[in-house]
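Removed from the display is one protein chain of the complex; every other protein chain stays in position.
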Amino acid sequence: MKRRSLIKAFTLSASIAALGLTWTVQAAETIKVGILHSLSGTMAISETSLKDVALMTIDQINAKGGVNGKLLEPVVVDPASNWPLFAEKGRQLLTQDKVAVVFGCWTSVSRKSVLPVFEELNGLLFYPVQYEGEEMSPNVFYTGAAPNQQAIPAVEYLMSEDGGGARRFFLLGTDYVYPRTTNKILRAFLHSKGVADKDIEEVYTPFGHADYQTIVANIKKFSAGGKTAVVSTVNGDSNVPFYKELANQGLKATEVPVMAFSVGEEELRGIDTKPLVGHLAAWNYFESLDNPVNQKFVADWKAYAKAKGLPGADKAVTNDPMEATYVGMHLWAQAAQKAGSTDVDKVREALAGQSFEAPSGFTLTMDKTNHHLHKPVMIGEIQDDGQFDVVWQTEAPLRAQPWSPFIPGNEQRPQHAVKGQ
Amino acid sequence: MNQPLLVTATQKAGPRLSLVIGAIVLLTLIALPLLSLLPDGHSLQVSAYILTLVGKILCYAIVALALDLVWGYAGLLSLGHGLFFALGGYAMGMYLMREAAGDGLPAFMSFLSWQELPWYWAGTQHFAWALCLVVLAPGSLALVFGYFAFRSRIKGVYFSIMTQALTFAGMLLFFRNETGFGGNNGFTNFRSVLGFDITAPGTRAVLFLLTVALLAGSLYLGWRLAQSKFGRVLTALRDAENRLMFCGYDPRGFKLFIWVLSAVLCGLAGALYVPQVGIINPGEMSPTNSIEAAVWVALGGRGTLIGPLLGAGLVNGFKSWFTVAFPEVWLFFLGALFIVVTLYLPKGLVGLLKKRDEP
Partner (left out) sequence: MPKALHRLLLCLCLWLPFAAQASDAQDFASASANDRARLLQEWAAQPDPARLGLLGSLQQGRLGPDQPRTLRLNNRLRGLLDNALASQRLLSDDAQVRLQAAQHLQRRAQPTQLGLLERHHAAETDQAVHAALGLALANLQLVAAEPSVRLAAVRLLGESGDPLARTRLQALLEPAVESDEGVRTAARTSLDQVERKLLIGELLGQAFSGLSLGSVLLLAALGLAITFGLLGVINMAHGEMLMLGAYSTYGVQILVQRYAPGALEFYPLLALPVAFAVSAGVGMLLERTVIRHLYGRPLETLLATWGISLILIQAVRLIFGAQNVEVANPGWLSGGVQVLPNLVLPWSRIVIIGFALCVALLTWLLLNRTRLGLNVRAVTQNRNMAACCGVPTGRVDMLAFGLGCGIAGLGGVALSQIGNVGPDLGQSYIIDSFLVVVLGGVGQLAGSLWAAFGLGVANKLLEPQIGAVLGKILILALIILFIQKRPQGLFALKGRVID
């Protein structure tokens, strides 16, 4: 007995490695689709609904007969808001589950974490969130906005007469790469519009910052110097305390409008929006858009949420990254259909110039070279019912400029996707 | 648990058997990277996924062992070992970033429009200096913190909370982009190490072997320590510090030594972890990670050398499995595991095995 126990101890430690790696069972005649969104940890708040909308879209595509005669089979994993785990799970999806395509990631750091894996293994990732640009990988298709498809039109609006004619800008963000790059681009853009550095204030808060008393007081102080607007790249969770403080300290949208790039319908669910009417957000899609494609999309989503008994289904909303996921998956399915295969190289080729009638009311086209979607820009005003009212939008979808012309050195960047940028 | 299990077990089972089993495990771990070098499609080929996963778990196992040295033997529960791990990782990451950037600045610095490297990046393009930093950064921080903490005889829960505050402060500091370590993104997109392509199977295999060697080395070191008089003093420290002092020992030196040693081990583990996983960022310093490391040790059985390894392997193995098999509810399993183990296995899994031995 004594000896056996010791053997146990050793065999256990040796077999740990194999534990949990043997569950892959190949099912025949399906195409596997990886879904790489955090379902636990800090990012679950944003990413869970993307997983659900991806599953809904898969159901819809399957209901129409799937792709190339095969049904899609989702493989959902939980990278738990842990960035190294994103890389591990990405590798697992590509090598163990052998998925044809992956839909996933929200934060830039998670994308940066999986990027080397996808480039190494020649995988295909659809990234559905607005981001800072400065990237163009042949293995990623970016269906969210690049800065010129969101930030710059938004600031132009703030400077226009309708937007309040702002001359001073308080750039408030969470301290990570997206706000930093966006603000860098915005600063260069504002300079080109004749705004001096003394009229631009850049402030960053740590992740999960919950006490905005000092910052709101500073905004008030700053706004005394002339017509001011706040451009907020504050990340998801911190928005609730920020807006609550704003409302309670009596800073109204008519005096100092806040233009947010990361606040959508989903984030507003956690806030009472009555005191916030008039604050703004810039996106490429809003749930309130009035067109038949969107009406169907919203109705489908609400029905799906109810049918699956998702938590809070009675208040289910759609938002921009959800639309981007939906559009991305349809584009991929069309391309795979066109290519007659799910081979990454063939699909990539077929995706160039692929277009889809999107819920935003526009026909969105995947650019022929730069892997980014052409998107319309919309400015929405927060309404008292938690929805946005579109006050301004572009005539047609804009082509993305992932290498912003406002960042020095970008002139030499290639205009097509190259590995290892 | 007056004696470390390995010692008792060795006494009971005889040195030969444990040597045989140890050799088998070691051989398996050495075989894994070699099998990974087989050509694609070979039935015996070990995939890069498994190799990196096991490599990662082995790094965690070293952390668990290091934590066990201070907690299991000296009775100091550190909730801040993630900080030392990350510091080692960052030191290695600095070198990898310099290597990837060539003569230019690392990508994230040009993004911040910095013109030149901050002073603390000096020399990091040399592998040797990076290795020194891997040891020096966590080691000196541990030395300073330990010196003050042990001088004023902070112990027990206070010590745990202080270490937690320390790693929390570190995380906040590294999250800042101005600190010069890439902020929230940390370091990614490594290209090569010492000129070898970092994604090449050969490089992976060597890194894996180095991890195995470090683990084996720390295990041996731990074993020698546990057997020595030093180990007995540490155990006495854990069980009755005051009595030890009355016996004429000054516990500060003992504590400080094991504390710094443990931090350095963590730093080395972090340095091996980064090239295998491909990313280091401040998330590694979050207090949650350090608490989890304590859970590995408790699960396996503290005060033993095998226990922490078992615990780290089991928890991480389960985590990798659960997050795929039950993505919605895996936290329930993990939480329940912690509760069950603390309630019913106060001595960890190793205690369970041991209990069977003593009917």
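Letters A and B mark the chains in the order given here, with residues in each chain numbered from 1 onward.
Just so it is clear, contacts are C-beta pairs under 8 Å (C-beta built on N, C-alpha and C of every residue); 3 or more make two chains touch, one makes a residue touch a chain.
Computed from a predicted structure; not experimentally measured.
Participant: Touching the hidden chain in the complete assembly: which of A:P257, A:P359 or A:P402 does that?
Facilitator: Touching the chain that is not displayed is residue A:P257.
Participant: In the whole complex, not just what's shown, which of A:E119, A:E201, A:E266 or A:E287 touches the removed chain?
Facilitator: Spelled out, the listed residue whose C-beta touches the missing chain is A:E266.
Participant: Using the definition of touch stated at the top, determine which of A:L55, A:A188, A:V293 or A:L310 touches the missing chain.
Facilitator: Of all options in A:L55, A:A188, A:V293 or A:L310, contact with the hidden chain holds for A:L310.
Participant: Since one chain isn't shown, list which residues of chain B touch it in the complete complex.
Facilitator: The missing chain touches chain B at positions 77, 145, 148-149, 151-154, 156-158, 160-162, 164-166, 168-169, 172-173, 175-176, 240-242, 287-288, 291, 294-295, 298, 328-329, 331-332, 334-339, 341-343, 346.
Participant: Go through chain A and note every residue touching the omitted chain.
Facilitator: Those residues of chain A that touch the unshown chain are 39-42, 44-45, 48-49, 161-165, 175, 205-206, 208-211, 213-214, 217-218, 220-221, 224-226, 237, 240-241, 244-245, 247-250, 253-255, 257, 266-267, 269-272, 275, 278, 280, 310-312, 381, 386, 389, 391.
Going forward, only the chains that are shown with their structure count from here on.
Participant: Using mean CA coordinates as chain centres, what's the gap between chain A and chain B in Å?
Facilitator: Inter-chain centre distance comes to 34 Å.
Participant: Inside the complex, what are the residues of chain A that reach chain B?
Facilitator: Touching chain B: residues 1-3, 5-10, 12-14, 16-17, 19-21, 23, 39-40, 75-80, 82-85, 87-89, 91-92, 95-96, 107-109, 112-113, 115-117, 120, 134, 175-177, 180-181, 184, 204, 206-207, 409, 420 of chain A.
Participant: Within the complex, which stretch of chain B touches chain A?
Facilitator: Spelled out, the residues of chain B in touch with chain A are 9, 12-13, 17-18, 21-22, 24-25, 28-29, 32, 47-50, 52-54, 56-57, 108, 110-113, 172, 175-177, 183-186, 188-191, 199, 277-279, 281, 283-284, 306, 309-310, 313-314, 316-318, 320-325, 327-328, 330-331, 349-350, 353-354, 356-357.
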